[in-house]
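Omission of a single protein chain aside, the complex is shown with its protein chains in their original locations.
Here the chain labels run A and B in written order, and each chain numbers its own residues starting at 1.
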Amino acid sequence: MSATTADSHVFRKTSLHRQRLWALWGSYAALAVFVVIFLVPPFYTIVTSLKSSAEISAQSGSPWMVNHPTLDNFWYLITYPNFQTYYLNSAMITVVTVAVSMTISVMAAFSLSRMGFWGSQTLSTGVFLTYLVPPSLLFIPLFQIVGWMGLINNIWCLALLYPTLAVPFCTWIMIGYFSSIPKELDEAALIDGASYVQILLKIFIPVAMPGIIAATIFAFTVAWGAFLYPLAYLYTSNQMVLTVGIISDLIRGDVFQWGKIMAACLLASLPPIVIYAFLMDYYVAGLTAGATKG
Amino acid sequence: MAEVSCRKVVKEYDGGVQAVKGIDLEIADHEFVVLVGPSGCGKSTTLRMIAGLEEITGGEIWIGGDVVNDVPPRDRDIAMVFQNYALYPHMSVFDNMAFGLKLRKFPKDEIKRRVDEAARILDIGMLLDRKPRALSGGQRQRVAMGRAIVRNPKVFLFDEPLSNLDAKLRVQMRTEIKKVHQTVKTTTVYVTHDQIEAMTLADRVVVMNHGVIEQVGTPAEVYHRPTSRFVAGFIGSPAMNFLPCHIDEAGGGGLMVRVNDAVKIKIPAERTARYMPFKGKEMVFGIRPEHLTQRKEEGRPGFEPVDLLVDVVEPMGMETMVHFFVDGAPICARLDPETSAEPEKMLGLTADMNQMHIMEKETGKVV
Partner (left out) sequence: MADGTTIPVGMTPARSNAGGSSSMKRFANRKSTTAFLLCLPLILLVGCFVVYPAFYAIYLSMLNKKMTAFVGLGNFAFLLKRHTFQLVIFQSCLFAITAVVLKAFFGFILAHLMHNIPGTTQKIWRGLLLVPWVIPLALSTLTWWWMFDPSYSAFNWILNQFGLDNVPWLGVGWIARLCTITVNVWFGTPFFMIMYLAALKSVPEQLYEAASIDGANARQKLFFVTLPMMRNIISITVLFSLIVTFADFDIVRILTSGGPQDQTHVFATYAFQIGIQSGDIPLGAADSLFMFPILAFAAFFVLRGVTQRTKEIAA
């Protein structure tokens, strides 16, 4: 082997080191490929939304580029009363759903994680199981039920149904977060004279705030993007939310106004994207909370 | 079995932080060497470089006559026992121990023979079918050692293996490790921050501090003949007493240690020549607590009287620790349990000055 290096400041880059560098750059290259593939559709959405109908149907040049960018599509949508209705409806229903879901979830999670009562363990498992019952199984019988309540074609039926999509998982997340709060905190508060409701409000909610934010984001995302239930139960434009509204309204006959459709998709995707951009860590925490927190 | 050799080994992290600053260490075949020092002194980093888990920034490491800088851990023929045991949770004890051998395609009966033999040495034969989570801390540690033994490697590496165990178990496992080394005799490099472990287990102790080796020597050497203030203060519990002092002339051509006007102790005659160059200078005086006693040793050469004011008395049963203050510096003495020491009273002690040390104030070097 080589002779001992006399000068201790001569640092040899070992071949192990070089191997690790190669692995790192290889990883970046592979990740870049995936990123490109993943971002192709959003990119195309943006590109199309900036095109006029004329440019789209002319089909000259690459569809991946915009030759005469225009904001007409956006302007049209913003001033289009139906679209405004859809947006407001979505916003309203989502806010209501989030409020209702979080209230129900937090109360139930607090009860199930801290205050045992007969059957609470079964109930926890049951809550988790209901999350696994998909909307596509329930929407047919619910059609009848919503009919009985006279809420067909009434947006408020969603206020009752959307929480069923969010509550099970939100409860489950919150149970996980609440369980990780040490019991000594409760006991200290009890000695200090607090009631259970106070413990919930003054201790659990502040301490478990990351979980609450994550669950709220989840409820928001689910409510904003729901498609099957509104498609099945809402029929007139003034009751519709964005997801159904865009599809049933903007797609007229054979004349596809793709510039407007894509612009509408963009505008409709903004709230989740914005929330995601600012609260990404909570977003991810919500996803992984279930499995890794057990 | 093999020798391990570190030559001018340096570990530097991004940003220029040097965890290990050029150490030289020769470990002989079959030797049990302990790297000891406070947190952050570089001992674990050095061990991990020997293992191949950290890249070597500079210098060379040799195992058994070959340079191993570029050799990955799996080809270095070493075995390691981790602080957190690092047992594979999904495998049984048997499979944990057999894993390395299976990877190397050993025949099944050979694997069984080795695992049974290691289990016998470590007394874990009845645990072979269990999973790690069904074992206690001490049992897990033994399985981790078993995993190392079956490989029959050139070198054993231990990274603070007893730190996660409670005090009683630690004492027990210490003896086990020593027994295993007597049986298997593999070259061992052992890292710990506990100097008692170092003293009881090592053939030689390597005291490290801030990325450099302060002293290498047998336990007796580092205990009785430390070469620096750091080693003197690190080895031995309770720690050595340190007092700032001056070397002054005492009558008859001799020298004395003067801490203050009340505390002056004569230096033994045979050391006069050694300390003469430092006459009049400010130095640091060191003496171990067990060398301050109440026994009257009049006349014995090197045993000098000294009177100190008692601060706190701590009866320990087998001895009594008495604490004093001299000019604000704490001093501790290990006295007989029947001592007459009382707080706020003067106590007459005898200092065994044959065991004293004088250190330079700035460098800490023992002179």
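Throughout what follows, contacts are C-beta pairs under 8 Å (C-beta built on N, C-alpha and C of every residue); 3 or more make two chains touch, one makes a residue touch a chain.
Since this is a predicted model, take the numbers as computed values, not measurements.
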Which candidate, B:Ile23, B:Ala51, B:Met353 or B:Val366, sits in contact with the chain we can't see?
B:Ala51
Subunit A residues touching the omitted chain (full complex):
23-24, 27-28, 30-31, 34-35, 37-39, 41-42, 44-45, 48, 56, 59, 62-64, 103-105, 107-108, 110-112, 115-118, 120, 123, 125-130, 132-145, 160-161, 163-164, 167-168, 171, 189, 191-198, 202, 221, 224-225, 227-228, 231-232, 243, 246-247, 256, 258, 261-262, 265, 268-269, 272-273, 276-277, 280, 283-284, 287-288, 290-294
Under the stated touch rule, tell me which residues of subunit B contact the chain that is not displayed.
51-53, 72-74, 76, 78-80, 82, 84, 86-91, 99-100, 103-104, 133, 147, 151
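The definition used in the following text is that only the chains that are shown with their structure count from here on.
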Taking the mean of the CA coordinates per chain, how far is subunit A from subunit B in Å?
56
